[in-house]
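Note that this complex is displayed minus one protein chain, with the remaining chains in position.
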Amino acid sequence: MDERSAQHRWERRTQQPLMGLAVVFAAAYAVPIIWPDASQAVTEACEVVEWVVWGAFSLDYLVRLVLTERRGEFVRTHWLDLCAVLLPLIQPLRLLRVVATVLLVGQRARMATQIRLTTYVAGAVVALMMFGSLAVLSVERESPDGNIKSMGDAVWWSFTTMTTVGYGDHAPTTGLGRMIAVGLMLSGIALLGVVTANIAAWFIARFESDDVEERRQTAAIEALAEEVRALRAQVAALSDSSGKVPEKSRT
Amino acid sequence: MDERSAQHRWERRTQQPLMGLAVVFAAAYAVPIIWPDASQAVTEACEVVEWVVWGAFSLDYLVRLVLTERRGEFVRTHWLDLCAVLLPLIQPLRLLRVVATVLLVGQRARMATQIRLTTYVAGAVVALMMFGSLAVLSVERESPDGNIKSMGDAVWWSFTTMTTVGYGDHAPTTGLGRMIAVGLMLSGIALLGVVTANIAAWFIARFESDDVEERRQTAAIEALAEEVRALRAQVAALSDSSGKVPEKSRT
Amino acid sequence: MDERSAQHRWERRTQQPLMGLAVVFAAAYAVPIIWPDASQAVTEACEVVEWVVWGAFSLDYLVRLVLTERRGEFVRTHWLDLCAVLLPLIQPLRLLRVVATVLLVGQRARMATQIRLTTYVAGAVVALMMFGSLAVLSVERESPDGNIKSMGDAVWWSFTTMTTVGYGDHAPTTGLGRMIAVGLMLSGIALLGVVTANIAAWFIARFESDDVEERRQTAAIEALAEEVRALRAQVAALSDSSGKVPEKSRT
Partner (left out) sequence: MDERSAQHRWERRTQQPLMGLAVVFAAAYAVPIIWPDASQAVTEACEVVEWVVWGAFSLDYLVRLVLTERRGEFVRTHWLDLCAVLLPLIQPLRLLRVVATVLLVGQRARMATQIRLTTYVAGAVVALMMFGSLAVLSVERESPDGNIKSMGDAVWWSFTTMTTVGYGDHAPTTGLGRMIAVGLMLSGIALLGVVTANIAAWFIARFESDDVEERRQTAAIEALAEEVRALRAQVAALSDSSGKVPEKSRT
């Protein structure tokens, strides 16, 4: 109980600094892609920042693992976090580091109970769109057949993809770019589902609030309770008049 | 209570004239775009009408602000209206004036309690489609690479966008045009959600009306009430026969 | 009551012949479009058949109007039917005749109570897709810029439109063709909504059947009824033993 609370306290205290680091990571990822003519020093600094942020989230995972009571269960329910921690060590590609950090940040944000579902979904959609645009731009810019050559095109393309509009005026042509696109499409379907489900739940809640059957039930129960109360009064009167009921049994 | 009612009365009385002004605004916005060879005088008259309608809605906001009881709360809950009032003053661009007026009209229409949700959504969709088409046309017509050159193309494009079909035979190529397009796409997703949610709510309401469990419950309660009624009759008979119950305790 | 029943009897008896006529109409509409080299005689025969079927449905409307009790209400609730009857008389265009007959058939089918909702929606989607394909083909074939030149292209295009996929390899280029396309898109959105709503209603019905709260309620009521039954037995025993309760008051 106490250890679980230690883990909980850690999670609450590190919440804000870690989210700040996530923003730093996003900037460090964006700079060399948006500004391809940046000097060697800038690019290297950005890479160091990326490794540091990934390291901070990996450390956070390890601390939570140490603080938790049931370690086996923690590893099993957070296997995706474990993959995200190990992946950049095995294959230090830039894209894998991004995927790993986005996963770690996303899992961490989902755990923060003070963040409501709608905020989480909106944040995830914006983050996916931003990282998707950047990743596709960095991949497609080098392809000779590519048609996504500027940040504007990349953002425009990711909007047409996530809303499933898909004009096709810009589309990835490389294998890696298409894999990122598939990720955005699936997120887009999930987004559509969440929007529709939200509206539907709200509509249905309004429909149900004037549910006739339920009201009739409550009325029936209340009428019945009234009946029983009257009955008790009668029985009480009966026993009073017969003068033989012990006082302690009356409530 | 009285002041809130003054605000309420104002809102009800100005509802119709303001909606009429909104139609006038739409016409004044459409004329110079659909008819680009119009004389200087016509274009200027349209601009004056636009400023007048925006002014009327700004005045309406101020009157409501004066009439309301809790001014602080009013400003906080209507911050979007405040932005819409101030925006054209800071940056007198045509597009901003349109966005501001559409926002003010939309907020005003949403407050009108006699307008039902479906009417509001349908109206919002039609208005967004119309203004979206006009705005994209005015932006894209001047772009050398643009492929939206006539009103017909613009309306057709906005339909393919809002329904998320997205053929891609016409698509905006400028940054401003694409920002308007993103607005239409998001409205299209919301439209899809509202349509689906409406149908789903109707389906579920039909499903629930023959809900077996609820009926069993009501039946159970009614049977129980019957039981208790019989019991009361017995007790009444018992007390009558014993002749000792005071009359006042019987209901 | 009797007159309403006369209308009802008419509707039930004419149901099947009218649906047969609808199929004949579809064939008569399709032949000159699919087979553009047909002789003058065939084309004229098809036109005669179209007018005859439209006439039959108009006659059906008039007979129902005569048989109904409240004529004013009938005209008001069936104003779309009235338009469909009058439209081809005012403007004898082929497309208007098609729209009129499709409307009359659709309204008639919806009234047939033995047809279930799913069947109606599926039928409406197939009919709209077929008529949409044919109408777009007949319009676009004559356009010099058109890219829908064969029946195969038209059907393929209508599938990509109704499912909101919208590849854009084929798309209408004429104003009339685009108006038909907008109709198909809106039907596609409705179709998506119906499919999703159907699945959602089924899911929710399954979720609710194992609703824990409801079961606890029923259990609570049953336990309560048990309690009351035991109480009645006690009271009965009490009154039996005191030997004074009149037999008629016991149930």
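Miscellaneous remarks
A, B and C are the chain letters, set down in written order, and residue numbers restart from 1 in every chain.
Note that a residue touches a chain if its C-beta (ideal position, glycine included) is under 8 Å from a C-beta of that chain, and two chains touch if they have at least 3 such contacts.
Model, not experiment: these values are computed from the prediction.
In the full complex, the chain left out of view touches A, B, C. Of the listed positions A:9, A:149 or A:229, the one in contact with the omitted chain in the full complex is A:229. The chain omitted from view is touched by exactly one of A:24, A:151 or A:185, namely A:185. The chain not shown here touches chain C at positions 152, 156, 159-160, 163-169, 191-192, 195-196, 198-200, 202-204, 207-208, 211, 213-214, 216-217, 220-221, 223-224, 227-228, 230-231, 233-238, 241-242.
In the full complex, the hidden chain is touched by chain A at residues 161, 164-168, 171, 173, 175, 178, 181-182, 185-186, 188-190, 192-194, 196-198, 200-201, 204-205, 208, 211, 214-215, 217-218, 221-222, 224-225, 228-229, 231-232, 235-236, 238-239, 242, 244-246, 249-251.
Summarising the interface, chain B meets the missing chain with residues 164-168, 196, 200.
As a convention for this text, only the chains that are shown with their structure count from here on.
Interface repeat of A-B: among A-C or B-C, over half of the contact pairs recur, by residue number, only in B-C. Of all the chains shown, the one with its CA centroid nearest the global CA centroid is B. Chain B and chain C have Cα centroids lying 28 Å from one another.
With centres taken as mean Cα positions, chain C sits 40 Å from chain A. In chain B, the residues that touch at least two other chains are 164-168, 192, 196, 198, 200, 204, 208, 211, 214, 217, 221, 224, 228, 231, 235-236, 238, 242.
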